[in-house]
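Every protein chain of the complex appears in place save one, which is left out.
Naming follows writing order (A, B and C), and every chain is counted from residue 1.
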Amino acid sequence: MDTIPAPKMTRDEVAAYIDEVFPQANAGEKLFTIESVRINGARIRMNYNDRFIRPGGTISGPAMFTLADIAMYVAILAQVGRVPLAVTTSANINFLRRPAPTDMIAEVNLLKMGRRLAVGEVNMMSAGSDDIVAHATATYALPPNAVK
Amino acid sequence: MDTIPAPKMTRDEVAAYIDEVFPQANAGEKLFTIESVRINGARIRMNYNDRFIRPGGTISGPAMFTLADIAMYVAILAQVGRVPLAVTTSANINFLRRPAPTDMIAEVNLLKMGRRLAVGEVNMMSAGSDDIVAHATATYALPPNAVK
Amino acid sequence: MDTIPAPKMTRDEVAAYIDEVFPQANAGEKLFTIESVRINGARIRMNYNDRFIRPGGTISGPAMFTLADIAMYVAILAQVGRVPLAVTTSANINFLRRPAPTDMIAEVNLLKMGRRLAVGEVNMMSAGSDDIVAHATATYALPPNAVK
Partner (left out) sequence: MDTIPAPKMTRDEVAAYIDEVFPQANAGEKLFTIESVRINGARIRMNYNDRFIRPGGTISGPAMFTLADIAMYVAILAQVGRVPLAVTTSANINFLRRPAPTDMIAEVNLLKMGRRLAVGEVNMMSAGSDDIVAHATATYALPPNAVK
């Protein structure tokens, strides 16, 4: 199996970096919390907020997409270090169950961490449950020489 | 070719219905404007707003996903009438070019308008340009008996 | 967590059923082998065959898509029993690494086994390696009353 290097940034370093380069992510509130980072992975919490609600009282699809996108970015940053210009090139999301009106947890697994492309999958669950509410895969393009 | 019935709702009827059942879509501001509806299609404008910005000053991926999702919902509503419980089951999005810091336009084409599933594609352009900035496909599940 | 019922068919029952209703899957040769079925999952082998090769000597993308599609069908059949008319409605696949010129293994996990839709993910590896070469998600529509 490919040898995977240790992450280059800790949870707190990633959080500080995102607050610095991407303050809109939290929109002045505490919308997203990085719970942990690990080799090729991360766990992110989306704190329940009225702005995430859609008709019927559940978390909206775009809110879950936002969670998946941020979670991927966190896992990539943790793994390879500061990459300000990583951009999502494509994403696919399946909505599987009605989410509970509570926090959501995203578990990211990076499936590939190449020099030009990073690909990962994100499982999203309502906090306190193991049932997968939504599943996403996403590809990020990395700027040249981002990964050393 | 399949015969496609005329839309069941006008642009203004769809706009009023969304304001009624989904006031969060506009979050108290005028974020999205329905420009037109047509047979199996619609054109939606996402008005430029700071909340859509990501690092680098461009429109964020999640903002474009939100636009695509709302645009699909508008086209389905217009075509089949009031369907409060339509839910997105899956979506795929490709980000192709850096969007300009301005309004974005979404053009939806419904590829299939079945009794249980609606599938469409959405081309997104910066206002005033024909270059496609992002392209999405999405599937909505319709409640039983939604389409008569 | 949702309680998941035991599979309704064994590995040998699924294999016999597919040979009966879908003899083209193996095209007169032994292209695909069901290695095992389990609750909401299955493991399938695609036996190395010249017809799967693409320029450069590796397994082609369409061959991997075929493997993912058959693997999903096997997992659904095993879980819910004979469903002759299940059809794929959408699929997404990411090609991550160059596959070795050898057998490929597909591991399916059903993420949702609903009454109308089944959604699963498929990890594909070259035989003898744990590195994921391709990752797919797919949705199957089930005929009414298929799942009891």
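Note that a contact is a pair of C-beta atoms (placed from the backbone, for glycine too) under 8 Å apart; a residue touches a chain by one contact, two chains touch by 3 or more.
Just so you know, these numbers come straight off a predicted model, no measurement behind them.
Listed residues C:I4, C:I39 or C:V87: the one in touch with the omitted chain is C:V87. Panel shows chain B; residues 1-2, 92, 94, 96-97, 111-112, 119, 121, 129-132, 135, 137, 139 of it touch the chain omitted from the view.
Mapped onto chain A, the interface with the missing chain covers residues 89-90, 92, 116-117, 119, 139, 141. Mapped onto chain C, the interface with the missing chain covers residues 21-22, 24, 27, 50-51, 53-56, 60-62, 65-66, 69, 84-85, 87-95.
The criterion applied here is as follows: only the chains that are shown with their structure count from here on.
In this assembly, the C-alpha centroid of chain B lies 33 Å from the C-alpha centroid of chain C. Here the CA centre of chain A is 24 Å from the CA centre of chain B.
In chain A, the residues that reach two or more other chains under the touch definition are 92, 94.
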